[in-house]
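Please read the structure below before turning to the comments.
One protein chain omitted, others in place.
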Amino acid sequence: MILHIVQYSAAQDNALATSLRYIQPQDTLLLMGDGINSLLQRKWQATLSDTQVCLLEQDVVARGLQTRLGQYQQLSQAEFVQYTLTHAKVITW
Amino acid sequence: MKKIAIIFRHAPHGSAKGREGLDFALLSATFEQEISLIFADEGVLNLVPQQTPEAIGAKDFLAAFKALPLYDIECVYACHQSLADYQLEESALAIPLEVKTPAEIAELLTQADEVFVY
């Protein structure tokens, strides 16, 4: 069980597409920073529909996207720290 | 000793990521860690032979990939899908390596203690 972190939007960098190639069903994908912007696009919403996705609450609030991204799990910093330990390792793409 | 997997996902020359990833790989190997290298996505362009980075004012760090056996780095892999995306043939790569499917690479990532992406 791996926590994958993607810090870039799909428009900025290929990190999201590359990581998805190697993510397994039991893994979690944390979209951080501009990484959350990809979820505003239908294409990525569909692609990620079978992946366990979470976001950092502060990133969502900072970008005014609470309503648009309300359906995704949002982590506090403390929960983020816990996630890095409840997963076997962290891979930042 | 830890099992460290290092993924190269960026092309050489456009950034220092590949070079700094390789520095980290070689240094980790000298510190007796068990290192594996994985070339994925645009990172497979590190494997194109006969590059001359000096032509654009860059150091030829790619030459050091040929020295991996000297550092006891023998687990070198490339993603089959990524090679296909960039139309690279396994037989025409700059260094010997093993081609793995994305599912096999996912398994390598699961087995590693730590994974670093450059």
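In order of appearance the chains are A and B, and numbering begins at 1 in each one.
Methods note: a contact is a pair of C-beta atoms (placed from the backbone, for glycine too) under 8 Å apart; a residue touches a chain by one contact, two chains touch by 3 or more.
The rule is short, and it goes like this: contacts and distances are computed from a predicted model.
K.L.:
Which one, "DNA-directed DNA polymerase", "Energy-coupling factor transporter transmembrane protein EcfT", "B(O/a)3-type cytochrome-c oxidase subunit 1" or "Sulfurtransferase complex subunit TusD", is the UniProt name for the chain you do not see?
P.N.:
"Sulfurtransferase complex subunit TusD"
K.L.:
List the residues of subunit B that touch the chain left out of this view.
P.N.:
Considering the whole complex, subunit B reaches the absent chain at 1-2, 4, 16-17, 20, 23-24, 27-28, 31, 33, 114, 116-117.
K.L.:
Would you write out the residues of subunit A that touch the absent chain, in ascending order?
P.N.:
For subunit A, the residues touching the absent chain are 5, 7, 32-34, 56, 58, 77-78, 80-82, 84-85, 89-90, 92.
Everything that follows uses one rule, which is that only the chains that are shown with their structure count from here on.
K.L.:
Round to the nearest whole Å and give the separation of the Cα centres of subunit A and subunit B.
P.N.:
Using C-alpha averages as centres, the distance is 26 Å.
K.L.:
Can you list the residues on subunit A that touch subunit B in the complex?
P.N.:
2, 14-15, 17-18, 21-24, 88-89, 91-93
K.L.:
Which stretch or stretches of subunit B touch subunit A in the complex?
P.N.:
Touch residues, subunit B against subunit A: 9, 40-42, 79, 81, 102, 105-106, 109-110, 112-115, 117.
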